[in-house]
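What follows is one structure encoded as structure tokens, with my remarks underneath.
Only one protein chain is missing; all other protein chains are in place.
And then subunit A:
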């Protein structure tokens, strides 16, 4: 199903409006202290899918599909009433089948157990029994209403940026479709392609898998600022948010190109200078702050600087305000992500401390696992005593933040 996005189940049933998405998360929001905790959970779970996917040697596209399945499942389900870890495993398992690279159920179970039981995640009870995962697969496929074809931004990006420019990087990811030139794609004619150098293209689309050593350290060791900067390729990053439920993939691709062009040269220089100079003990928060704000400045200044780029965007005949909105959302994802750390926590330290810090501090996987458990317990209490069911108190911090501005 490579061509007709408009006729697809993706377009017809799985692009939802913001209000429905908000509604889907409203119950979960009652059990968190700050709404951004739910956004952190969104990042956390997408990271887990990516990491499990890499352990299972799934291609990037399969990982992306698994993530979309996960998002769709939680349009209909609550974090606080389900076990997201087994849902994650099921998403990887089904996506692998749906994308024609099946993995054995046993492998999925054992890799999931291995990964989730790592100290940083603190998930102790992942079932060892294949049948549990198979059963979750059934609920997942039911809730997905058997819609297993997912469109991704990659192809649009490839086509918009031109085959030549893209080819070198693309072939490694195996994303070139048979007959990619055979007729128009759903977003348009491919006329007036944008010429991109390889550098920015990689920013918009991370296709070169990091070498095994990097991969290893990315997965298992604290991320250094450098790896962080290198791995932050926009399209893959968008899966950390719920954008894939809100916008057609080609719009996300165009927003990624937009951001890439905006972020190009100066910003990249700045990033490079930063990572070069701050290698020993990087302070992720501060350095990336600088990034983000310079990005914001650049974004504001962009239209005047990039004349041909404006012409290109206009030629696409898509809603530019929407593109800008998606781009803004990607940037706010980054802002949030700066405060997320999947560094392996030093035994026991941190988790409890982070639990009661102000919204500004670094959030870790262990904290988020604990958060999920607390949400679950509170939900259980509410369901056990429906009469007295009250939104969990708190939200003081939220009120304070809001009062502050």
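Quick notes on this one:
FYI, a residue touches a chain if its C-beta (ideal position, glycine included) is under 8 Å from a C-beta of that chain, and two chains touch if they have at least 3 such contacts; residues count from 1.
Throughout what follows, contacts and distances are computed from a predicted model.
The listed choices are "NEDD8-activating enzyme E1 catalytic subunit", "[RNA-polymerase]-subunit kinase", "N-acetylglucosamine-6-phosphate deacetylase" or "Ras-related protein Rab-17"; the UniProt protein name belonging to the chain that is not shown reads "[RNA-polymerase]-subunit kinase".
For the chain missing from the display, the contacting residue among A:34, A:110, A:130 or A:335 is A:130, taking the whole complex into account. Residue A:142 is the one among A:117, A:142 or A:332 that touches the chain not shown.
Against the chain not shown here, subunit A presents residues 1-4, 7-9, 76-77, 81-83, 86, 93-94, 97-98, 100, 102, 105, 127, 129-139, 141-143, 145-149, 171, 174-179, 183, 376, 379-380, 383-384.
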